[in-house]
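Below is one structure, written out as structure tokens; comments come after it.
With one protein chain withheld, the remaining protein chains of the complex are depicted in position.
Chains here go by letter, A, B and C, matching the order in which they are written, and residues are numbered from 1 within each.
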Amino acid sequence: MVTVGIIGATGYAGVELLRILLRHPHVKYIYCSSVSFEGQNIDDVYPNLKGMLGDKCGRVLLSADEIKEKADILFTALPHGIAEQYADYCVKNGKKLIDLSADFRYGTDEATFTKWYKKTWDFPEVHQECVYGSPEMNRESIRSARIIGNPGCYVTSVTLGLLPALKNSLVDVNTIIADSKSGVTGAGRNPSMTNQFCECGESFSAYKVGNHRHQSEIERNLSILAGTKANVIFTPHLIPQNRGILSTIYAPLTQSAAGTIAAEAEKRGCTPDEVVRDIYRKTYENEPFVRVLDAGVNATTRVVRYSNFCDIQVYVVNGGKMLEVVSCLDNMIKGAAGQAVQNMNLMYGFGETEAIDFVPPAF
Amino acid sequence: MVTVGIIGATGYAGVELLRILLRHPHVKYIYCSSVSFEGQNIDDVYPNLKGMLGDKCGRVLLSADEIKEKADILFTALPHGIAEQYADYCVKNGKKLIDLSADFRYGTDEATFTKWYKKTWDFPEVHQECVYGSPEMNRESIRSARIIGNPGCYVTSVTLGLLPALKNSLVDVNTIIADSKSGVTGAGRNPSMTNQFCECGESFSAYKVGNHRHQSEIERNLSILAGTKANVIFTPHLIPQNRGILSTIYAPLTQSAAGTIAAEAEKRGCTPDEVVRDIYRKTYENEPFVRVLDAGVNATTRVVRYSNFCDIQVYVVNGGKMLEVVSCLDNMIKGAAGQAVQNMNLMYGFGETEAIDFVPPAF
Amino acid sequence: MVTVGIIGATGYAGVELLRILLRHPHVKYIYCSSVSFEGQNIDDVYPNLKGMLGDKCGRVLLSADEIKEKADILFTALPHGIAEQYADYCVKNGKKLIDLSADFRYGTDEATFTKWYKKTWDFPEVHQECVYGSPEMNRESIRSARIIGNPGCYVTSVTLGLLPALKNSLVDVNTIIADSKSGVTGAGRNPSMTNQFCECGESFSAYKVGNHRHQSEIERNLSILAGTKANVIFTPHLIPQNRGILSTIYAPLTQSAAGTIAAEAEKRGCTPDEVVRDIYRKTYENEPFVRVLDAGVNATTRVVRYSNFCDIQVYVVNGGKMLEVVSCLDNMIKGAAGQAVQNMNLMYGFGETEAIDFVPPAF
Partner (left out) sequence: MVTVGIIGATGYAGVELLRILLRHPHVKYIYCSSVSFEGQNIDDVYPNLKGMLGDKCGRVLLSADEIKEKADILFTALPHGIAEQYADYCVKNGKKLIDLSADFRYGTDEATFTKWYKKTWDFPEVHQECVYGSPEMNRESIRSARIIGNPGCYVTSVTLGLLPALKNSLVDVNTIIADSKSGVTGAGRNPSMTNQFCECGESFSAYKVGNHRHQSEIERNLSILAGTKANVIFTPHLIPQNRGILSTIYAPLTQSAAGTIAAEAEKRGCTPDEVVRDIYRKTYENEPFVRVLDAGVNATTRVVRYSNFCDIQVYVVNGGKMLEVVSCLDNMIKGAAGQAVQNMNLMYGFGETEAIDFVPPAF
């Protein structure tokens, strides 16, 4: 049983973490902090929580400093640039920390972080400790990690969409296109003109074309997986719905892979899609939260909402020369809070699916 | 541990039942039937279920006749007029049944059922057995019931919205107005022009004004609670959202109640709202799934989505003469599948909140 | 040909006015002002306007003081409490003004205005001039008015929903219930937590129960039409859609009216609904923007979107004792900018439907 602290519990990711942890069988108690709402009751800020805290969660929102002492593990769900101090504290005090911002997603590569986030590191040494919290990439290192950089939401959808192709050297990573679409929760809770209902409703647009920060994190992951520098053209779009990310990914098959796939398809009398699908299935066969879809089934954000699943559909297009992957997940769960709990489960040796094995609702 | 059969598992209520029961700790196994999809896999019909069935649910959709023999308890989630035969079978074979249609909502009052549903009963004697499955009205009888008529979705929101007022004789039941609004899941899964996205999207309307069948069920409940014939003006509306019912209810306070409330408010130096709120709180103090909201908090469908809660806010308006109640719930859960599982829990002596104590998500 | 000034052109009502006036055949030129965006181009603030200004509208947002001198008629689309000074200026300088705030909706009844809007009048004498801009109530006075108080959006739906009943003394005005629902544009453009997409999406709630300011304006109108003090229970709700207001109105028929209606229905062999519908049709037969719907047709916000129509459906319920009216309109058009242009057309003797005779789109 662990005692948990959520620093930044009133943001979208923070409150989703709380919702999940309230039903976690190995969580003894949860403390929550908030800068904006310190001293208020969390179930006044979020009336959905009314009556749900029981004796498992402190009702009053504390300061971060208060809870860092009480908890065994901290979740920091804050804007980037704030978590380092808590990570340093945890390392020095034998505690663990899972950060949901970008602060610990770049390993020890401060230069890339600084380039995209316009900030240098205050505690460079603590980054030596950190592990990138993608269970599908780093399960074993996560188990023994003390500091986790929880992956970005868009990033998770693209990384998982390409991981088997990269591990099996199917694609050329020089010109990967990731055309991603996200529901509005991705923008966080702070009121803004852009996120007003009337601006988003009945509206669809691309934004930050060519300069969204997640591009650098995607490129980092794909480069690691491919063993060579990857270039990604990443275009995020805003969908008029609350939850969900869907990435449509275009990756040129290497000439050699294209040939092998075509030959295999002919031999088996199946489509090239099926050949690649089997490779994906094989790669993910032990993954509890990745579902490679059957032929004919469209990856659909509604189908993974409120679950920790990433659903993946694969196609071979352009006369056998291009791999096209459609990958979708719930940006608040597998893209944030759910994956963070998955990481916690690994770090403590709990069942990996504890508290996040939701059956997604049909509607 | 019980073995469950869901007859009509591919409708909206049926698949929501399945989702809940898959995580029920006292359910051993679930069999599902479907007329439209018999022989298919349920996780092909509903891809959200892919990988979730484990060894707890049969994948292939069977016929109703097959599963009725295998199960200890049947849930019938069918159009009205079909469940009677299964209820008769259950009574004769020592099994239990919870019906989600209107068939068992009228006690032994066949006349009213027939008037509104244009159908007489085939097995009148089985209706002697049935209990109306509102735990807040009938908890004790439900515990020992064999056949349950699970309440209608709109009906539950109105009944729970008025129950404390009626039990405490606060209102005149001669002209109750229930102005109700429902998300589109309320219309069921069958494709229709009315329920097309482009017809519902960015659209709001009243429908079946003065002749929706739920009016008769509401009137029945209110009459029972009031001990006198209630008249209800019930107007359903369609909201462009998937889930949720909100009923705004207007009930004239009796002259005596109005006087008492005003006097009490003056004595306590509080609003009349607060006086009535306290009566509601007192009435519902032991109810696990009714939340009477604090002053200043709006009842909101989003806040109860994916939970078994009914949230209630009360006001005294029109110069102290009118009680206004806003009551909301998730039509698929407290309005259908969740309440059905609550009934099952009572019938078997399980914890009443088992498998339905969801923390509602903020978004 | 008139030269128009829109003070507050970047709010929702202001920009909708501009959109309409850009296609008005008798408008020569339009000047726009904005406090928040002064000095910027209006088509940068609203990119939908790009390329649409032609030589009919100044591109740069000016100050209110600049445009008040240039224009023949001013539209003030501002928060309440600001328009009086411009009205005073117009009266003194032979210009006209149509105000879209509440400032001129109360005739000379400063007390009621002050009670609800917490503000006294700075230019009481200018209120002597003002006419309430409901063409269906005051067409003739509008023609010669110099200052118009344009009606509230909710108010218009309720007033038009009851006008024929009141003119024909059908209902008792002591306990009128107006259960109204509005799209989110009704809340205006200022970013707020309440109006964020994720707060409104998939959500429905009542708000400001018992204390929304429009109640006082509704009561004023109904009292004028009935010739006696009306009491209204007004409950606004928020719908997850951009545009549209629908009010479901419950008004007890007087005993005498109930009797007459029943007798007439029996004589004609029709429903009581039909009798009342004919009264409504007769009352509105010359109104260009009110449509009394046929039996069986539901009033629907989608069907009046982007039009100046108010659609009305009538029912007699509760055994012939209660009139129920469902009334809907586009809150941005008939509920604001469209009605304002209708008023301008009357004031200048233009065709009443000029520039606002939109054919509403099906979707």
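The definition used in the following text is that a residue touches a chain if its C-beta (ideal position, glycine included) is under 8 Å from a C-beta of that chain, and two chains touch if they have at least 3 such contacts.
The shown structure was predicted, so the numbers you read here are calculated from the model rather than taken from an experiment.
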Residue of C:46, C:117 or C:207 in touch with the missing chain, whole complex considered: C:46
Options C:129, C:179 or C:202, residue touching the unrepresented chain: C:202
Contact with the hidden chain (one of B:42, B:166 or B:200): B:200
Option touching the unshown chain, where A:241, A:283, A:308 or A:343 are the choices: A:241
Interface with the unshown chain - residue positions in chain B: 12, 184-185, 189, 191-193, 195-202, 240-242
Missing-partner contacts on chain A, residue numbers: 175, 177, 179, 181, 183, 198-199, 201-207, 209-210, 231, 233, 235, 237, 239-244, 246, 248, 250, 252, 298-303, 305, 313, 315, 317-319, 321-322, 324, 326, 328, 363
Touching residues on chain C - with respect to the absent chain: 12, 15-16, 19, 22-23, 44, 46-52, 185, 201-202, 242-243, 291, 293-294, 297, 300, 302-304, 306-307, 309, 311, 332, 359-363
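In this text, only the chains that are shown with their structure count from here on.
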Farthest chain relative to chain A (centres taken as mean CA coordinates): C
Computed distance of Cα centres, chain B from chain A, in Å: 36
Chain A and chain C: spacing of chain centres that average the CA atoms, whole Å: 47
Shared interface positions of chain A, touching two or more other chains: 12, 185, 201-202, 242
